[in-house]
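Left out: one protein chain. Kept in place: all the others.
Chain lettering (A, B and C) follows the sequence in which the chains are written, and residue indices restart at 1 in each chain.
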Amino acid sequence: MIFIFYIFLFLSIFFAFFGNIGMLRFPDVYTRLQASSKCATTSLLSLFIGLMILKGFSSISVRILVIAIFFLLTSPVASHAIGRSAYEGGILPWRRVRKKEDISEDK
Amino acid sequence: MSVFVIASFCFLATSLLSLIRIIIGPTAQDRLVGLNLIVPQVVAIMVLMAINFNRAIYLDVALVYAILGFISIIAITKYLKGKKLHE
Amino acid sequence: MLEIILLIILVLAILSLQFKDLLSAIICLAAFSFMLSLLFYYLHAPDVAIAEAAVGAGVATVLFVLVISRTKRRER
Partner (left out) sequence: MLITRRKLFKPLQKKRKEKVKSVNVHSKWKIIRILLTTSYLMLGWIFFTVNLAPFSLFLGLMLSFAVAFFTYDLFIEKEEAARRSLLPRIYLLIIYPLVLLTKVYLASFKMIIPVISGQSNPRVVHFRTRLKSELARVVLANSITLTPGTLTLDLDNDHLIVHWLDAKTIHSHYAARLIKGHFESWLKRIWM
């Protein structure tokens, strides 16, 4: 049981680290949001799953389940709100410099 | 030194990384992304500490913290929604 | 643990004084009060942590945003 918990804990720290690295490396707001929101949600969820496996069915694990459901509902809404404010504020999405054939393809 | 303390150290170290984005972000939205990333990590630290102290009542603080982080981000984006970039 | 949290708090406090863009200063202040709440939590005071999170991050942020929506965003 505790071995599974160690695996999930490792996954959680791994995803948190890569989310932060991605947020520092990517070039504009939207791509940063992609990296940060996804990896943060996954790291928190895997931490909660690991703790629920460790604790079994008790009052602690029910509270953790409530926090997990709440996070699963609100975290996409928060990132959507940031993305929408950036989109309506007029920040253009970054695009890779592309070859001529590709440009003619998208008219 | 239990596993939980070491794990919370790791989360604190990664939140130092997202502090860098708050410092250097060129626009306000970039800083908001950093704030959005700090909140889940601090919630993770709080949950790990609550398991370490073995008290169920400490988890309520984490829940309230998550709710308030969500509300503050929504309030700031509500202001930013109507504004253009350089104004 | 304690030293790292205090370092983060110090950096955020200095930043929120230095920014000319007031909205960025508000974001730094929100992160500051989140970290302060974590500090209280670490020192075994969860009730103070809840109060700090509610007042500092919830009410104060909304109030400051209201103030700058009535006045100017940039400081000269």
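Definition applied: a contact is a pair of C-beta atoms (placed from the backbone, for glycine too) under 8 Å apart; a residue touches a chain by one contact, two chains touch by 3 or more.
Just so you know, these numbers come straight off a predicted model, no measurement behind them.
Visitor: Which of the displayed chains are touched by the chain that has been omitted?
Guide: Visible chains that the missing one touches: A.
Visitor: Suppose we count only contacts with the excluded chain; which residues of chain A make the list?
Guide: Per the touch rule, chain A residues meeting the hidden chain are 15, 18, 21-22, 25-26, 30-31, 33-35, 37-39, 41-42, 45-46, 59, 62-63, 66, 69, 72-73, 76-77, 79-80, 83-84, 87, 93-96, 106.
The rule we apply is simple: only the chains that are shown with their structure count from here on.
Visitor: Based only on mean CA positions, could you tell me how far chain B sits from chain C in angstrom?
Guide: So the centroids are 12 Å from each other.
Visitor: Please compute the C-alpha centroid of chain A, do the same for chain C, then give the distance between them in whole Å.
Guide: Roughly 23 Å separates the two chain centres.
Visitor: Got the chain C residues that touch at least 2 other chains?
Guide: none
Visitor: At least two partner chains per residue is the criterion; list those residues in chain B.
Guide: Chain B, residues with two or more chain partners: 32, 34, 60, 80, 83.
Visitor: Given the complex with chain B, which residues does chain C contribute to the contact?
Guide: Those in contact with chain B are residues 1, 4-5, 8, 11-12, 15, 21, 23-24, 26-28, 30-31, 34-35, 37-38, 41-42, 44, 46, 49-50, 53-54, 57-58, 61-62, 65, 68-69, 73.
Visitor: Can you list the chain B residues touching chain A in their complex?
Guide: Its residues touching chain A are 3, 7, 10-11, 14, 17-18, 20-21, 27, 29-30, 32-34, 36-37, 40-41, 43-44, 47-48, 50-51, 56, 59-60, 62-63, 66-67, 70, 73-74, 77, 80-85.
Visitor: Any idea which chain A residues touch chain B in the complex?
Guide: 6, 9, 12-13, 16-17, 19-21, 23-24, 29, 32-33, 36-37, 40-41, 43-44, 47-48, 51, 55, 59-60, 63-64, 66-67, 70-71, 74-75, 77-79, 81-82, 84-86, 88-91
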